[in-house]
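Of the protein chains in this complex, one is absent; all others appear in place.
Chains here go by letter, A, B, C and D, matching the order in which they are written, and residues are numbered from 1 within each.
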Amino acid sequence: MGKKRRLLRQMADKAGLPPGSLHYVGEHASQTLATLIEYGPGEQDLRETCFSSLEQGKGFNPTYPTLWLNVHGLGNIDLLQEVGRRFGLHPLTLEDILNTTQRTKVEAYEHYLFIVAKLGRFDAAQGCVVNEQIAIVLGRGWVLTFQEQASGTFSQIREHLRKGAGQVRKLGADYLVYALLDKIVDRYFGVLEALGEQVEALEDEVSEGAHIGVLKRIHALRREMLYLRRALWPMREVLNSLQRDDADYFGAETQIYLRDVYDHAVHLIEAQEMLRDLVGGLTDFYMSNQGNRLNREMRMLTVIATIFMPLTFIVGVYGMNFDHMPELHWRYGYYLVWALMGAIGVGMGWFFWRRRWL
Amino acid sequence: MGKKRRLLRQMADKAGLPPGSLHYVGEHASQTLATLIEYGPGEQDLRETCFSSLEQGKGFNPTYPTLWLNVHGLGNIDLLQEVGRRFGLHPLTLEDILNTTQRTKVEAYEHYLFIVAKLGRFDAAQGCVVNEQIAIVLGRGWVLTFQEQASGTFSQIREHLRKGAGQVRKLGADYLVYALLDKIVDRYFGVLEALGEQVEALEDEVSEGAHIGVLKRIHALRREMLYLRRALWPMREVLNSLQRDDADYFGAETQIYLRDVYDHAVHLIEAQEMLRDLVGGLTDFYMSNQGNRLNREMRMLTVIATIFMPLTFIVGVYGMNFDHMPELHWRYGYYLVWALMGAIGVGMGWFFWRRRWL
Amino acid sequence: MGKKRRLLRQMADKAGLPPGSLHYVGEHASQTLATLIEYGPGEQDLRETCFSSLEQGKGFNPTYPTLWLNVHGLGNIDLLQEVGRRFGLHPLTLEDILNTTQRTKVEAYEHYLFIVAKLGRFDAAQGCVVNEQIAIVLGRGWVLTFQEQASGTFSQIREHLRKGAGQVRKLGADYLVYALLDKIVDRYFGVLEALGEQVEALEDEVSEGAHIGVLKRIHALRREMLYLRRALWPMREVLNSLQRDDADYFGAETQIYLRDVYDHAVHLIEAQEMLRDLVGGLTDFYMSNQGNRLNREMRMLTVIATIFMPLTFIVGVYGMNFDHMPELHWRYGYYLVWALMGAIGVGMGWFFWRRRWL
Amino acid sequence: MGKKRRLLRQMADKAGLPPGSLHYVGEHASQTLATLIEYGPGEQDLRETCFSSLEQGKGFNPTYPTLWLNVHGLGNIDLLQEVGRRFGLHPLTLEDILNTTQRTKVEAYEHYLFIVAKLGRFDAAQGCVVNEQIAIVLGRGWVLTFQEQASGTFSQIREHLRKGAGQVRKLGADYLVYALLDKIVDRYFGVLEALGEQVEALEDEVSEGAHIGVLKRIHALRREMLYLRRALWPMREVLNSLQRDDADYFGAETQIYLRDVYDHAVHLIEAQEMLRDLVGGLTDFYMSNQGNRLNREMRMLTVIATIFMPLTFIVGVYGMNFDHMPELHWRYGYYLVWALMGAIGVGMGWFFWRRRWL
Partner (left out) sequence: MGKKRRLLRQMADKAGLPPGSLHYVGEHASQTLATLIEYGPGEQDLRETCFSSLEQGKGFNPTYPTLWLNVHGLGNIDLLQEVGRRFGLHPLTLEDILNTTQRTKVEAYEHYLFIVAKLGRFDAAQGCVVNEQIAIVLGRGWVLTFQEQASGTFSQIREHLRKGAGQVRKLGADYLVYALLDKIVDRYFGVLEALGEQVEALEDEVSEGAHIGVLKRIHALRREMLYLRRALWPMREVLNSLQRDDADYFGAETQIYLRDVYDHAVHLIEAQEMLRDLVGGLTDFYMSNQGNRLNREMRMLTVIATIFMPLTFIVGVYGMNFDHMPELHWRYGYYLVWALMGAIGVGMGWFFWRRRWL
């Protein structure tokens, strides 16, 4: 039930909105928390600020070359509008950040790139894929990220920044966006693994015998594949267009890394397509198994009926009450009938054995 | 019945028409009503006129930079010809406006763009998708819209114009066309939601058990998907070609908004494709369920036959009338037979229990 | 039978021909009749000549700017060769005109365009789509058309020419070709309508119950769809390439009209694809219905067997001839057995009612 | 069996070969026979030489503008290497000529075009499509052709050359290659016709009733379609790239003829695709027929069981041996039972007639 609601939720409430109006449509209207990290290549060039309201965040003036503002929770619309004003975001960008039913996409605005991505997670309890929206804005020297709720996906990047580990401090805002996208894409490997395990389990169950519950689960898995597919394909498109079109935001150095994430995305899609084919084959497998089972049962019924119907007929014959039935008065009549029935039984058995039914 | 007629209606009457001849082919030959709105960016720059015949509308001279003429009801061909003459419409344009079986398309004429779109609506009573035609003509500073009947879709835009709310007064004719297309595209979210609910309901019914009526409804739903698909795909094409080719009619500012509508259309198509896949999977699900049911019934029949056929044979044996049947005269013969039959019954039960049939 | 021969006929006799040799392969070797119409924009600028042999047609010298030569019946090869000589047709063009198994195509020769199209018709008696070939040659100021037999498709255009109605007299040879193509394309709307009615009728029949004859008709309809598809898709291609590539034969004015025919062709293809999907869904629908019917019959058999097998067993028990069967001598034994059997019957009924089998 | 071996043969022996090594992999290691025809446009400009060994062919010096060397049988590797040396063929070209498992392709080398094609033939005895390889090398003024064995396909062209008929003597080496390709493509019409006849025959058989042998033949026909498809599609590609890319080898005059062969290839592919769809539909048709047959048999079983089970129960009742069974002593008890059973029979009949089972 909960899974299906997802599809509908993604459509609802969308229709009535006038363009450019701000309204949060998600379910996680938790408290808004903004984290500002400014940094440069130098070892001490890092400043980290947290604020949860407009007043707290008022005076942020960038002192280091690169600035990353991450916002958790999208309930505080005033704060978002203030952020939009400072960084010159288009009204449609703000609208898309709040409307968390956007599809994965990249859009070039006058002085920034706007990327919407989905953070995939396999909810084992409900057995379904959950996609949370994350919006990334990349300007010249600054990056904004907006999430519905804290997911811990980027904590590793934050650690790297604090420690100055890797190239993340040296290579600027474009490398930071690469690192974010890399984390987002890599999370789907876990989702695929979880689905792959389900396919594996179902294959074993179908191959052992067909229960009615298996069918429902194959159907559900197929639906999850559709959701996953819908998340992965546009991701590839986005990474492809980042590589191709907008070379001015990403330096040559970062382009090589972007190609690597793109490659991971292609890898994911291929694995997903393969899983999809496996699930599709599973349905065929299940139905053939079903057919086999039907045949087996039918064969058993046929064998039983073919053996006992003539025998029952014979005993019926000698149960008739005619005055003149010579066999009834034969001394060994009864034993002859048993012999006849034995012969018929053996003959049938030989017949079925020859046709490989037994 | 009524649904199928739709397909035929869309084809009929088309063949015999000579090119350029004007003839309204729709069903809603209601009274023609034209509404003329002229407006500019200034607060008072708005004039609204209504007329329903040629005489009333004679003297309209535009005084403000942007002019929007909306026509409801296409029965008054004289009025349409007059409009065509004033705005220099090509005979084929007028023909297409009247022939409401056009497919969604955009065509560039010498000095205007001609857009045909479909206004989708889910008719819950008939359980089918209804597409009404709307024609939009975009010239330099003027917009014409033609509908078969009043639908209230654009009343919100008219309100915005009157109040001067949003950017609609400032950005001119191209933004107005964007706003119209946005409304048209967003209406399909409701259609998809209605269909999605039907898919959800059918999934529950199939999963509970297979009734014959479900099959008919799956078949009908599949047909509605085909109609919806046929409406959505060309819409995306139209929005795409508006973005790409005809940049001279749409300003850079409006292009960003057009991209947003295009995005909505892609979103709609993805959701529709997904629903289609779900409906397709539903048929498989239904057929597997059917197969399961057949197996279950077959198993029951086999169990019954396998248990009772040998027993009936045995009681038949001792119903024979041979003179010499020693068992009949045994003191406990009758009880021994019951014991034998009991053993057979228990044996069969154990056999079926081991094969998990019981 | 007759339908299948079609496919073979289209292939046979093709293989042995040396390139450029003239040989008519169609079935309608009726008398050749050529109609020559010369016309100009002026009211009296029209001359019409008919001739059926080389001698009659000898002295045709064009006096008006546009010339249209229509030939019915392709048996008179000498006449065709004479025509080919006068208008400088390539040997391959003449070969293609006579070989009426060509596919729809357009080919640019040095000083003319050569278009092969198919004139669709639904043969209600045989229940199949008939495609007759029509060849159109468009030069500078002249148009040649070649048909296997008179079909009356162009009589309306001839009338327009005689009356000087519409733009046909004014716009020259390219507009004439447009008018011809428009007629050819529009004839397929009738074909689609006829097929659509068949789909509709079959849907009703399947939904009411599955007869064996329905299956044959679905299979036949599917085959007709394949023929129709094969006729329509290349038509779209032809119209598309006329619009794009060969702009020098078609004036800007006529291009707008060509776009309109192209649009009709796309409309036809979409409707045909939709019909095809509907027919495809019909097979599934039929097979599911079949499965339902099987289930229903199986259920009935199971109910009957499950009720009567135990009862027959019981009456068999008391038909046994053992000397010592106490029940047989009970005063109310017979009635008790009836009571027992009644209880079993009621119990079974309750069981099946609870499982919704009755 | 023989058919399947084909697929494997096409793969085997390929793997171990070092690039550029010469080794004939086909089955027809018949004697090598080379035919050299030199010709020009003049009536006497033709010289024909035959040789089967290196020594015989030593002194061939071209005296006329166009030279055609045809080689039958690929066993004589020395001769081939000599030919390769004289005409400057690349080692890979020679390797591909000998390896007769190449796919249809065209490759441009520095000073010649290398075309590999398949000569299709329907082997009626084995019921399978046989593809023999033919290699064509087109240089400036010379053509080389290599076949596994003499097939008589080109004898007509040779006749034309000898008689000087048609344009073949006038138009040079490119026209000769066109004539060869035209022959190769046209041979497939016969193959398609043979397969089409099989489809037709199978359709009739399925429609009359389902035998088990039909299924095997449908499966085999489907496989032949795959082989045919694999031969035709690359042929179209080759003809397309000859038209487009390598205009320098083919004169403008010959290009028009090439377009004609290309058209034939497209025609073949469309007919093949259609046959494939028909065969696909045939499987569905067969399976539905099977389902119908199952239903019919099930219905018969159900009718029999439903009528006789209650009757057998009733006669069982009055076969019981209770001391007190009043009906047994009624004067007309026996006749009443017959009446009862008659009523049940008529009632069942009416029931089945109303449900249209009889």
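Here is the rule we use: contacts are C-beta pairs under 8 Å (C-beta built on N, C-alpha and C of every residue); 3 or more make two chains touch, one makes a residue touch a chain.
Just so we're clear, the structure is a prediction, and the values are computed from it rather than from any experiment.
Enquirer: Based on the whole complex, identify which of A:37, A:179 or A:337 touches the chain you can't see.
Expert: Hidden-chain contact among the options goes to A:179.
Enquirer: Quick one: which of D:190, D:251 or D:333 touches the chain that's been left out?
Expert: D:333
Enquirer: Quickly run down the residues of chain A that touch the omitted chain.
Expert: Given the touch definition above, chain A has residues 156, 160, 166-167, 179, 182, 186-187, 189-190, 192-193, 196-197, 199-200, 203, 207, 256-257, 259-260, 263-264, 266-267, 270-271, 274-275, 277-278, 281, 284-285, 287-289, 291-292, 294-295, 298-299, 301-302, 305-306, 309-310, 312-313, 316-317, 319-325, 356 touching the missing chain.
Enquirer: Footprint of the hidden chain on chain D, which residues?
Expert: So the residues of chain D touching the missing chain come out as 4, 7-8, 10-12, 14-20, 90, 92, 96, 102-103, 105, 107, 109, 209-210, 212, 215-216, 219, 222-223, 226-227, 230, 283, 286-287, 290-291, 293-294, 297-298, 300-301, 304-305, 308-309, 311-312, 315-316, 318-321, 325, 327-334, 337.
The rule is simple: only the chains that are shown with their structure count from here on.
Enquirer: What chains touch chain C and also chain D?
Expert: none
Enquirer: Looking at chain A with chain B, do both copies bring the same residues to the contact (over half shared) or different ones?
Expert: Mostly different residues form this interface, as fewer than half of the numbers used are common to both chains.
Enquirer: Would you please write down the residue numbers of chain B that are in contact with two or more other chains?
Expert: 287, 291, 294, 298, 301, 305, 309, 312, 316, 319-321, 325
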